[in-house]
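With one protein chain removed, the remaining protein chains of the complex are shown where they sit.
== chain A ==
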């Protein structure tokens, strides 16, 4: 998990290199108070304007200064990335705002998730079978990840790997291949047949993956007789 973008360093710690708390103008104080009042949920720019009833240019100026003083920060909302949202610096965005532990800057940190999955996949592959605890321990010991994962987070990622048909659940029956895993204990193993991108009778013809299928008809504007995808497919 990447660290938060602007860690809170304490009032004035970075302001002009000094250590004094800045003196806020009344408008700045008002703006700061309403934003802080929203806690880890943050506040939309439009809402700040309505709530403080201060004219736009003054709000804009106040926000600019408060940001410079490191008293507030802008955050990206996971759903509405285009709109400006502010939060007092001492808060970390709530899961509803940030998207949760796997999100960074309002987007799923897919690279991070991928790396974690690959690490787990290789580990299960090497050990044939592994329990959640074994996986959690292994991930921790690799030192690749700067955060400690909870058991729930590991289970979540394993479920996602099941959905990707990378692994499947199993139960130890005490055979040698289960190693020291207790009989009856739930564990994970690699799936025999990994998902391949082989299509079927539908997806292997142009219409099967064609975005215009709905609008294509024998006598229509888009029609199989005049179809360029077919032309390309059948040009040999």
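Please note the rule applied: a residue touches a chain if its C-beta (ideal position, glycine included) is under 8 Å from a C-beta of that chain, and two chains touch if they have at least 3 such contacts; residues count from 1.
Throughout what follows, contacts and distances are computed from a predicted model.
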Protein name, per the UniProt record, of whichever chain is missing from view ("Pre-mRNA-splicing factor SLT11", "N-terminal acetyltransferase A complex catalytic subunit ard1", "Multifunctional methyltransferase subunit TRM112-like protein" or "DNA-directed RNA polymerase III subunit RPC3"): "DNA-directed RNA polymerase III subunit RPC3"
Selected residue (touches chain absent from view) among A:41, A:58 or A:157: A:157
Which of A:113, A:147 or A:183 contacts the chain that the document leaves out: A:113
Missing-partner contacts on chain A, residue numbers: 78-79, 81, 99-100, 102, 107-108, 110, 113, 156-157, 159-160, 163-164, 192-193, 195, 197-205, 207-209, 213, 216, 218, 223-225, 227, 230, 234, 236
